[in-house]
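What you see is the complex with one protein chain gone and the rest in place.
Here the chain labels run A and B in written order, and each chain numbers its own residues starting at 1.
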Amino acid sequence: MGGPPQRETPRPLLPGHGSMDLQTFAVQLLNGVQYGLVLFLVASGLTLIFGILGVINLAHGAFYMLGAYLAYWLTAATGSFWLALAGGVAIAFCLGLALEQLLVRRLYGRDHLTQVLMSYGLILVIDEARQILFGKDVHSVAAPALLAGGIRLTDLQTYPVYRLAVCIFCLLVAVGVFLLIHRTRIGMIVRAGAENREMTRALGIPFDTVNRTVFAAGIALAALAGLVVAPISTVFPGMGDGMLILSFVVVVLGGIGSVAGAAIGALLVGLTDTFGKVFFPSLSSMLIYVVMALVLIWRPTGILGRREA
Amino acid sequence: MPDIALRAENLERRFGGLRAVAGVSLDVRRGEIHAVIGPNGAGKSTLINLLSGDLAVTAGDILLDGRSLRRLGPDRRGRLGIGRAYQKTTIFGASSAFENARLAVQARAGRPLALWPRRRAEQATDGLAEAALAAAGLAARGGIRADRLSHGEQRQLEIAMVVAGGAHVLLLDEPLAGMGTEEARTITALIRSLKAGRAVLLVEHDMDAVFALADRLTVMADGRVIASGSPQEVRRDQHVRTAYLGHGDPG
């Protein structure tokens, strides 16, 4: 497993590390931002489930992997990436609803160890189900025709249109999630639930429905990230693991339950990793953790996390 | 005065825009019980949290025998001799009463985290724990799981632990809350027995107990000290009578 796959970009390497012109810098910046935005999709689902349901879900990365496999499978079955995108999200959402009803509901208020172990069991089940359904081969998914091709930057460099589209799409989803949480009645209920469960219950808010929807939405976000990423990476069994760790780092950086924190954390990780690969190629996989360690020293509960009294 | 054990100087704590404690100064002397009273929301609990280190101060200073505690956490203050009983009894429920007391002694022992304890040190610890239980009237209850003790006994145990830890400044946060008459009498007697050689800061709502126990009174309202002095002085203070004690005679 060579880390998150979208890092394996086919663009020509820079002439000599350490020096870069403005053009290359811009391309790297774009790469870092795009990477960060995908990370944000996964991590925002994770942080919502942490913050609102109080549940640690190690299987979150497995749903990202599942999303990518759904992209491969549904694109092959329907012939349309767009149908796959819609279908994949719908399937993931329904799966989330079912899992909440069946298992996750029993984890509310339980100790973290129980949550860790159950979600680990879930990973084994999902991984093996994937093995049975899709096998363990590495696949690739073609970008939709509409977004194929590249934008010419210089004589040597082009930037794929699809990557740009991913940026824009993720940005739209991010803005959507943010508005949903902070500007709507549903979001208010969700935030109230995170702040004070008793109060929410007393106000007659359908707690169960809120929980189920939040969990399913979180899962759908992870799967959506996998679906979107499939055409710019390879689809392979271990891809969920790397993403899980990175989104944990993002949540630690940003603070549990904070969507804005997840955005900051995700961009920080995306940019650190991308530029780390350019400037410190031999240390690049460590760099993210060094950043995390520094943030822990500075603010143990994350950049936007609530501080304990 | 030489026997001032704990001194608060212009203590202030803000929560956002709210000044829960606004410039409080007071002295707690050795051999004295200093009671802090005031209506709900006066800032008494915040004050105790500042003194114990559970909350960080916004401004002002806390001196223990002249040494500033401002930057020290609750564990360091504990080792320097500040002991605290919480409003909601805070003990190790799953352990026996004896083990609770032993932990308290151990925390202030020479090597509280010893991996290879000397036999004699362990015996000394056990002995001190037994003595602390006996002093709190729990000699016969050492083998009982702490969470199966009665409410009053749990409070006695908590105070026993604070004392067993060698604390010479005690912060007691509403020790009589929720007690029956009989239990309240036991604990009042226990608190009185503690003041020899120790400085006691008592936050309490039960006025009978306060006037029976306190050598010195501080009255707080809205985060400030509105009166301070001997119980007689405070009782006579017209300010306090209208602001807090109401029209009835507390005695």
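Of note:
As a working rule, contacts are C-beta pairs under 8 Å (C-beta built on N, C-alpha and C of every residue); 3 or more make two chains touch, one makes a residue touch a chain.
Heads up, the rule we're going with is that contacts and distances are computed from a predicted model.
UniProt records the chain missing from this view under the protein name "Branched-chain amino acid ABC transporter permease", selected from "Branched-chain amino acid ABC transporter permease", "Sugar phosphate isomerase/epimerase", "RsbT co-antagonist protein RsbR" or "Cu2+-exporting ATPase".
Note that the absent chain touches A, B when the full complex is taken as a whole. Considering the whole complex, the residue from A:25, A:82, A:120 or A:280 that touches the absent chain is A:120.
Of B:43, B:152 or B:165, it is B:165 that touches the chain left out of the display. Mapped onto chain B, the footprint of the missing chain covers residues 52, 54, 73-79, 83-84, 86, 90-96, 98-99, 102-104, 106-109, 111-117, 122, 125-126, 130, 142-145, 148, 161, 165. Within chain A, the residues in touch with the undisplayed chain are 1-3, 50, 56, 58, 103, 106, 112-114, 116-118, 120-125, 127-129, 131-132, 241, 245, 248-249, 251-252, 256, 285-286, 289, 292-293, 296-297, 300-302, 308.
Keep in mind that, in the parts below, only the chains that are shown with their structure count from here on.
For this pair, chain A with chain B, the centres built from the Cα atoms lie 50 Å apart.
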